[in-house]
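Entry: subunit A
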Amino acid sequence: MHNTVRVQTTINGEAREFLCEPRQSLLECLRDVLGLTGTKEGCNDGNCGACTVLMDDRVVTSCLVLGVEAQGAQITTIEGIARGSDLHPLQRAFLQNAALQCGVCTPGFIVAAKALLDREPNPNEEQIRLWLANNLCRCTGYDKIIRAVEQAAEEARA
Partner candidate 1 sequence: MNTEEYSVIGTRPVRHDGADKVTGRALYGADFQMAGLLHGFILRSPHAHARIRRIDTRKAAAFPGVQAVLTADDFPQVPERLVDLGEGDTPLSYARGNVLAQGKVLYRGHAVAAVAASSIHVAEEAAGLIEVDYEVLPCALTAPDAMREGAPILHEDLKTKEFGEQTSRVSNVAEHFRHAMGDIDAGFAEAEVTVEREFNTATVHQGYIEPHNATALWNNDGRILVWCSTQGAFVVRDVTACLLDVPVSRVKVTPMEIGGGFGGKIPVYLEPVAALLSKKTGRPVKIVMSRKDVFEASGPTPGSYIKVKIGARKDGRITAAQAYLAYEAGAYPGAMVAPGAMCVFAAYDIANVVIDGFDVVVNKPSTAAYRAPGATNAAFATESVVDEIAEKLGMDPLDFRLKNAAKQGTRRADGPKYRRIGCIEVIEAMKKHPHYSAPLGGPNRGRGVAIGFWFNVGLPSSCTISVNADGTVNLVEGSTDIGGTRTSIAMQAAEVLGIPAEAVRPTVVDTDSVGFTAVTGGSRTTFATGWAAYEAAHDVVRQLRDRAAKLWEVEAASVTMDRGVFRAADKSITFQELAAKLDQTGGPVVGRGAVNPRGVGGSFSGNIVDVEVDPETGKVTILRFTAVQDAGKAIHPSYVEGQMQGGSVQSIGWALNEEYWMNGSGTMMNSSLLDYRMPTALDLPMIDTVIVEVPNPGHPFGVRGVGEANIVPPPGAIANAIYHAAGVRMDRLPMNPPAIMEAIWKQRD
Partner candidate 2 sequence: MPTVYIPTLLQTVTGGKSSVQVDGATVRQVIDNLEKFYPGIRERLLDQGKLRPNISVAVDGEVTPMGLLEAVGPQSEVHFVAAIKGG
């Protein structure tokens, strides 16, 4: 391998350590080095949101973050959203509302939506659409995704 760097980070609450080359993105490290393939690559230049993860509670496109930047950070991926063997309200709402068809954009949407609901427990439609504007979906036309987020928010408030 070319010059490799050791990265120590926390992923989904668990301390993890991995080796990577400086040129590898966080997306590549998650998928190919750590085997966390739930985060998807759609464009590799930050324009589709399929690779969305949370980094220290910020929503980031992991294709534009270098693997070495994960040093000391708290990363949340789709693999960390469910609560044990129970689905997160967002995941349940997506299923009940048929808010996915091919499902490849779904991990990115769920992670981004979780970040929204963590900040704003009662978002209106416009706020949801603005927050999710960097997550592209080509199958659903967004309608049922928005409704799913609204339902999850309502459920969390109840």
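Basis for inclusion: all candidates are chains of the complex that A comes from, given by their letters.
Following the convention adopted for this analysis, a contact is a pair of C-beta atoms (placed from the backbone, for glycine too) under 8 Å apart; a residue touches a chain by one contact, two chains touch by 3 or more; residues count from 1.
Please read all numbers here as calculations on a predicted model, not as lab measurements.
Novice: State which numbered option touches subunit A in this complex: 1 or 2.
Specialist: Among 1 or 2, only candidate 1 touches subunit A here.
Novice: How about subunit A: which of its residues touch candidate 1 in the complex?
Specialist: Touch list, subunit A to candidate 1: 21, 23, 31, 35-45, 47-48, 50, 77-79, 81-82, 87, 91, 94-98, 100-107, 110, 125, 128-130, 132-146.
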